[in-house]
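With one protein chain held back, the other chains of the complex are shown just where they sit.
Coming up: subunit A.
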Amino acid sequence: MTQRRRKRIAVVQCAGRCRTKHGVLREELHGNCGRIAEEYPEGTPECRWGCLGGGSCAEVCRMGAVRISQYGTAEIDQSRCVGCGLCVKVCPRHLIRLTFPEYNIYPACVNEEPGAQTRKKCDTGCIACGICEKNCPVNAIKIEENHAVIDEEKCIACGMCAVKCPRGTIRDFNGIFTVREEQV
């Protein structure tokens, strides 16, 4: 039997529920994410790790798989994504990551601030509470630099962390354990 190339899929590690800073509305942003990043080094949202919302990823995507959601953050339609990695390259925040379709559970936050800070700034940011770590049946998830990180070598994508996450940070791009953006 012939081997097929393993399909890859992009995920955005930010769900973008931070409260936008006064004065920086999306309409006022110009150009690509690179330029925005230069202009607002601390971020357009309050979080300096989150998605800038400039849409560079959406621009480079040839499959029309990336769009900027109502929350002003990049969102990937996994059914269209072919895992080419163009969006990964263009994102100045390195927020987009390529993974395999079987790892449908992913933490959508990479912020490194302490939990209390994050809680103030964002509704879905990881607050490093460690509930996921405690509930993971295979010890595949750890808090590193104040956010949850999954070791895909160990992960069996059971979804337990997504179900237990009190903040909705950990998501299921299949939309089963957590609700998909478009269903909101």
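Convention: a contact is a pair of C-beta atoms (placed from the backbone, for glycine too) under 8 Å apart; a residue touches a chain by one contact, two chains touch by 3 or more; residues count from 1.
Here, contacts and distances are computed from a predicted model.
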* To do: Report the protein name recorded by UniProt for the chain absent from the figure; options are "Selenium-dependent xanthine dehydrogenase", "Sugar ABC transporter permease", "NADH-quinone oxidoreductase subunit I" or "Beta-ketoacyl-ACP synthase".
  => "Selenium-dependent xanthine dehydrogenase"
* Options A:E39, A:E102 or A:E145, residue touching the unrepresented chain -> A:E102
* To do: Specify the residue from the set A:A58, A:L98 or A:I156 that touches the hidden chain.
  => A:I156
* To do: Could I get the residues of subunit A that touch the absent chain, sorted low to high?
  => 1-4, 6, 100, 102, 104, 136-139, 142, 144, 151, 153-154, 156-160, 163, 174-178
